[in-house]
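For reference, the structure discussed in these notes is given below.
Here we show just some of the chains, and they stay where they sit in the whole.
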Amino acid sequence: MTDQLTGPLPDPFPVQSAGRKRSGRPNQLLRNLNAKIASIPMVLTALVIFLGGTVWTVVYSFTNSKLLPRAKFVGFDQYERLWAAPRWLVSIENLAIYGLFTLIFSLVIGFVLAALMDQKIRFENTFRTIFLYPFALSFIVTGLVWQWVLNPEFGIQSVVRSLGWTSFTFDPLYNSDIVIYGVLIAGLWQGTGLVMCLLLAGLRGIDEDIWKASRVDGIPMWRTYLFIVIPMMRPVFITTLVIIASGIVKVYDLVVAQTSGGPGIASEVPAKYVYDYMFQAQNLGQGFAASTMMLVTVAIIIIPWAYLEFGGKKRG
Amino acid sequence: MSYSVSIKDLSLSFGAVKVLENLNLDIRDGEFLVLLGSSGCGKSTLLNCIAGLLEPTDGQIFIKDRNVTWEEPKDRGIGMVFQSYALYPQMSVEKNLSFGLRVAKVPADKIREKVARAAEILQIQQLLDRKPAALSGGQRQRVAIGRALVRDVDVFLFDEPLSNLDAKLRSELRVEIKRLHQSLKNTMIYVTHDQIEALTLADRIAIMKSGVIQQLDDPMTIYNRPKNLFVAGFIGSPPMNFFRGELANREGKVVFTTGGADFSLYGYQTETSLEPGRKVVLGVRPEHVMLDEDVPEAAEIHEATVDIEEPMGADNLLWLKHAGHVISVRTAGTRRYSPGTKVRLGFDMSVASLFDAGTEERI
Amino acid sequence: TDLEVTHWWTSGGEAAAVAELAKAFDATGNKWVDGAIAGSGGTARPIMVSRITGGDPMGATQFNHGRQAEELVQSGLMRDLTDVATKENWKEIIRPASLLDSCTIDGKIYCAPVNIHSWQWLWLSNDAFTKAGVEVPKNWDEFVAAAPALEKAGVVPLAVGGQPWQSNGAFDVLFLALAGKDTFLKVFGDKDAELAAGPEIAKIFKAADDARRLSKGTNVQDWNQATNMVITGKAGGQIMGDWAQGEFALAGKVAGKDYTCLPGLGVNPVIATGGDAFYFPLLKDEAKSKAQEVLASTLVAPTTQVAFNLKKGSLPVRGDVDLGAANDCMKKGLDILAKGDVIPWTDQLLSADSQKQKEDLFSEFFANPSMTPEDAQKRFVDIIASAD
Amino acid sequence: MDNTGSLNSSATGMDEPAGRLRAGPRGAKPKRRLSSRNIMIYGTLFVAAAYYLLPLYVMVVTSLKGMPEIRLGNIFSAPVEITFEPWVKAWATACTGLNCDGLSRGFWNSVRITVPSTLISILIASVNGYALANWRFKGADFFFTILIVGAFIPYQVMIYPIVIVLREIGLYGSLSGLVIVHTIFGMPILTLLFRNYFTSLPEELFKAARIDGAGFWQIYFRIMLPMSLPIFVVAMILQVTGIWNDFLFGVVFTRPEYYPMTVQLNNIVNSVQGVKEYNVNMAATLLTGAVPLIVYFVSGRLFVRGIAAGAVKG
C-alpha cells in the first residue's frame, strides 16, 4: 500500500523531488482492498446470477423452449403471442392497480403504525409482534382464511347480514370488478407489518435532539413527522419502497391462494402468468418472454433512478 | 413583583443521578441572565427544564407568572439554541431558519425578511442553500442561533451559542445579541463559558455548582465580592490566587499570615469582625497583585522570584514563587520580566477576598 | 437398493395408496425412499425437472400420462423401459391400450402407468333435488331442465369452483358427453380447427353457456369446497373427477342414496383414461438402474394394482384384476372400462401449453357472463389451430 | 389544568420571595391514562390489531374444531368442542406420502437450513452494505444497481440458470448449495437495507474509528454492528421469515434428506386431490409460523431507541 511498493528506489529527497506532480499515488486497484474483497460476493452475484441469469432469460425468450430450455430461435413469436393474450393484458392492468394501492397504503399504514409504536407505548413488543405475525404465516393457508372471511356465504357479509343489515354486500373475491381490491386487503394484512418494522427501525435512529428542537419551534407532531422526520428517514424509505415494489412485481402466491386469478382471469397478475406458462403450461419461452417484459419495464424505471440515487454523488 | 421566569424548588434526577436539587431562580422581565458553572453542573438540564423538554422530578416553573410546569414547550413562548445545535439535517439552512415561522403561518414576505435579517447578522447569507452536513462547525452553530433569532418569543434560551466561533465573529455576535436584547426587551438566559461574554452581556450572573446556584448577582459583585471560594475560583482567568493561612493580631491590627509572611488587611471591607486565630483563605486576583513600583510604600516588602513569563498580547502573565506559593500576576503586556528576576510583591487588599477555611464562605 | 421416488400423492387416501406401492417394492428387497411433494403441475414439476436436469435425479418420478415428460425423454434424460415392458408383456395386459401409447415415444416405452382417473362424472345431491321437488335427473338435459326449480329453492344448480382447471375440465367433459367420442378426437386429437369452428361445437358452447348460468353463485375456490356444496345440498350438482367420491365418503354419504353419480353426464358414458404414470430418469449407478426395472414391473404387477387402486379410488390399468370391494360409482366406471368405452383425455392429446390456454379461456368464460359463446368459440378455435 | 398539589402556600401572593411554592402544577406532569392522546393512540392500535388478528382468530378456532363442525360452516364461531387433535396431527402424525410424522420431520432440517442461511446472508449483505456506504470504490454503484434490479426478478425465473450454475460448481443438491441460493436471493434487498442504514449513521464515527487505528473489519464489527441493532433485527426478520417459509428452493436445490418443514406443510395443505383437512392445515400453518413468531418477539428488545444519541454534535 505504500509508494515504496511501486517506486523503484527510496528517494533521497522526497520533498523536493516530489515536486508538483501527484506522484506516489498507489495502484487504484489496491485501494480499499478489504472493501473490494468483501464485495466479491456481491459482484459475483450481480454479474453471474442477476446479469447472467437475465441475459440467459432474455435469450431464451426468443426460442420456443417448452419444458426444457432449448436454443430453437423463433424470433419475436413469443412476444406477439404474449401481447395478444387477454390474460396478459388483464394481468398488467391488475398489477398497476394493485401496485399503486399497495404502495400507497402499505407506506401510509406502515408509517402510521410505526409512528404510534414510537410513542413510548406499553406492550410495544406485543403490538409489534401482532402486526408482524401475518408476515410469518405461509400464504397458502392464510389466503384460504381470507377466502373464507371475504366469502359472502359465511364470511363478513353473512355476519353483518345476520346482525340485521340485510342489504350489506361485501364479496370482493367473487366480483370481477373489485376482486383486485380483495386481494389488496389481504396483501396489506400480510405486508404492512414488515413495512412498520422497517420504518420503526428508521424512527429509532432519529436523534432525540431533533424532536426537542421541533417542540421548541412549536412544530406540531404531524408536521414534524412529515417535514423533518420523514425526510431524515429517506434512506429507510427508499429501502422500504424497493422492498414493497419488488414484492408487488413478484406478487404471486397471494393471488394463487386467494383467487387463483379468478373469478375468471379477473385477478391475474404478471408473475402468475410467468409461472403458469413456465411450469404448468410447460412453455418456458412464453414465460421468459413475459418475465423479460416485466424486467425491461422495471429496468427502465430503476436504472436511471438508481444511478441518480446511488451513483455519483456522495453520501448524505 | 413580576418575574419573567421564575423557578421554584426545581429538582431533577436521571435515575440515581441527581442533577438539579431544589433550585430557585427568579429572572426579571427583560433581564439578561448568564448561567455560569463548571462542566456538567446542570446548566443545559436547567435550560431544558425551562423549555419544557425535560420533566422536572419536583418543583415548578413560571413564565410570565403563568405556571407552565406541565405545559408543552410550544406554549411557553420560548426560543432555544441547543448546545448540540440539533439542526434539521435534511433541510437547507434557509428552511431550517424559516420552518418554525412557516408552521406559525407567518406571511411569506415577512419570513423572507426575517430570515434575511438573521442571515445577515450571522453572516451566513451565502450558505442559505446548503444542508447542515456541508457546513463547518461554526457555521452550524450560527444556523442554530439563527433558528432561535427569527422567532418572536418572550424568553430566549442560549446554550453556549458562540463556543465554536472565532473571536472576531464572536465579539460581533455578542454585540448583536446585546443589541437584540435591548431592542426586543425580552428575557434571555444564556449559558456560556466565556467570562468576557458573561461579564459584558449579563445583567446578572448565576453561578452554578452541582445543580445548586451559588451566587446570583450583577457581574461586578460576582467578580469583586464572590460569595464563596467556589465562585471566587470559578470567575476570572487566570484564576484568583488563594493563600491558606490564618488571621493574626500584629500590633493591634489584624493581619493575614501564611507561611511566615504577614499581609496587612488594610482596605479590606467586611461586615463581620475579623477575629484573630480564625483559619481563612485569602483570595487575590492576578491583576490585583502589585509588582515593584506599583507596591505602595506602606505595604510590607515581600520578595518573589519570577518563575515563568506568559506573554498574552495586551497582558503579560507572570508566575511568581513566594513562600511556597505559586502566584499568578497579570501585568501590562509591555512590562517584561525574564525568569529568575526578583520582584517586590504586594496585594491590593481593597479588592481581595477572605473566606472562612471551613465553610468556604466569604467573611 | 434405495430408490427415491417423487410423486405428489400426499393426502390421506393417496398416501395410503402410495404405501402399498412402497410395500410391494420393499418386498423385492429394495427400499422405497419417499419424496412426496404436493401440488402437482406448477409446484412439483419444476422441482422434478430441476432435479433431473441438475444432475441429481431421483430414482423414479410420477407424471401424468401424456406429454409432460416428452422433452425429458427427448433430451435423453429418461430411461427406456422397453425391455421390461416386452419381458412382462405390457402391450397385452395394459388396458386400455391407449395408456401405453402415451408412454411410447418413437416406439420406445418410457413410463409405467399405474392408474386411471376419470373426469367424466356429474355428482348430484339427492337432497337438493328433493328439496326443490324434482326428480334427480338422469342426464345433463334433465339436469338443465331441473335447474330453475333448484334455483327457486335457493340452491345453486351447478357448483364450479374458481380454480381454472375446474372450468376447463367441466367444458371438456361437456364436450365429450355432448359431441361424442369422434368429434372429441377430431378436435383435440387431430386439432381440426375447421370442425371446432363449426355448428356442432357451437352447440357445446351453448351448453357451456347453460353451465355458466347454472354455476352462478358458486362462491368458492377449491374443488372440494364446491363438492361440499353438493354434499350439504347447497348445490345441485358438480362436474368433477372420480376423486370427488372421497369427499362424499368422508362425509358419510352413500352413493345412490344421498348422492348420484352420472358417468359421461349420463349422456355418453365414456370415460377417458387420464391418470398417473411413473418415469425413470437415467441413472449412472448400475444397482439403481436394476432397481428401477424392478420398480417398473412391481408397479404394474396385479397385486400392486389392486391394493393401490382400492386405496386410491382410481381404476387399475389392467383388466385382469378383481375389484370386488369397489363401491357403486366405481363399479359403474369399471363396467364402462370393461366395455372398452374409453378415450384418451385432453391431457394426453394436447400439450400442457394448449391446455393452459384453454384453462385461461374457460375460467374467463365461466366467470364473465358478458363473454358470448361465439367469442369463446372463436378463441377456442385459435387455440386448437395453434395447438401442437 | 388546575391542580391542588400545593395547598400549603396557596394563600401567598405574587410577591412571595423565591423558595416558596405558589399554586399550580408542580413536578413531573402526571401520566394520565385516559388522555385524549392515549385514547387515540391505543384506539388506533387496537383497531389495527383487530384487523391483523381477525384472520388469525379464524385460524385458531378452525384449528381447534373437528372436521364435521368445520363443514357446518360458521368460521367465526368458537369451537363447540375443543380438540387439539389437529395440532397433534399436524405436528406429529400428518402423512406426507409414506412418512407420517407431520411437521416434526422437517423441523430440524429447517433449523439446519435457516440458521446458516440467515447468518451468512445477513453477514455478507451487511458487510457489502457497509463497504458500499463507507468505503465507496469505483464501479460499486454499477454492481449495486444490477443488484437492485435483481430484486425485481421473480425467483422462479431464475431456477433453471441457478440449477445450471450449481451443477457446474458441483454444489447441486447439497446444503451449502441451498445456503448459497438463499444468500443470493437475499442479497439485493439486504444489501440495500444495510447500505442505506449505514449511510444514515454519522460519518464522523467512521472517521473517528479510522483514526483510532481500526481497520475495515474492526470498524465493522466493533463500531457499525453495535450501532445497527434495529436494522439487523429487520434483516433477521426478513431472512428468518423468508427462509423458514421457503419451500421452493428447499426442494429444488436439495435432496429429500434435507427437505425443510415447509415441504411437509405444503404437502399437508396443498394436496390437489383428496380430502382437505382444514383444521390440520391451520394448525400446521400456525405451528410453522411459531418459530418466526418467537424470533419476532425475542428480537423486539433490540429495537432500541436513539441508538446513535450523543455521538456527534451538529
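Going in written order, the chains are labelled A, B, C and D, and every chain counts its residues from 1.
Assume a contact is a pair of C-beta atoms (placed from the backbone, for glycine too) under 8 Å apart; a residue touches a chain by one contact, two chains touch by 3 or more.
The structure displayed is predicted, hence computed values, not measured ones.
The complete set of protein chains in this file's complex follows the formula A x1, B x2, C x1, D x1, whereas only one of each kind is placed.
The rule is simple: only the chains that are shown with their structure count from here on.
Shared contact partners of chain B and chain C, listed by label: A, D.
Taking the mean of the C-alpha atoms as each chain's centre, chain C and chain D sit 42 Å apart. Here the spacing of chain A and chain B, counted between their Cα centres, is 56 Å.
With each centre defined as the average position of its C-alpha atoms, the distance from chain B to chain D rounds to 52 Å.
Shown for chain C are the residues that touch two or more other chains, namely 43, 46, 53, 222.
For chain A, the set of residues touching two or more other chains reads 144, 153, 207, 209, 232, 275, 278-279, 316. Chains that are in contact with each other form these pairs: A-B, A-C, A-D, B-D, C-D.
Listed in rising order, the residues of chain B touching chain D in the complex are 1-2, 6, 8-9, 24-26, 55-60, 62, 65, 67, 69-70, 83-85, 87, 132, 137, 140. Residues 28, 31-32, 34-36, 38-39, 41-43, 45-54, 56-57, 69, 109, 112-113, 116, 118-119, 121, 124-125, 127-138, 140-142, 144-146, 148-149, 153-155, 159, 189, 193-194, 197-198, 200-202, 204-209, 232-233, 235-236, 238-239, 242-243, 245-246, 249-250, 252, 271, 274-275, 278-279, 284, 287-288, 291, 294-295, 298-299, 302-303, 306-307, 310-312, 314-316 of chain A are the ones that touch chain D when the two sit in their complex. Residues of chain B touching chain A in their complex: 48, 51-53, 72-74, 78-80, 82, 84-91, 99-100, 103-104, 131, 133, 147, 151.
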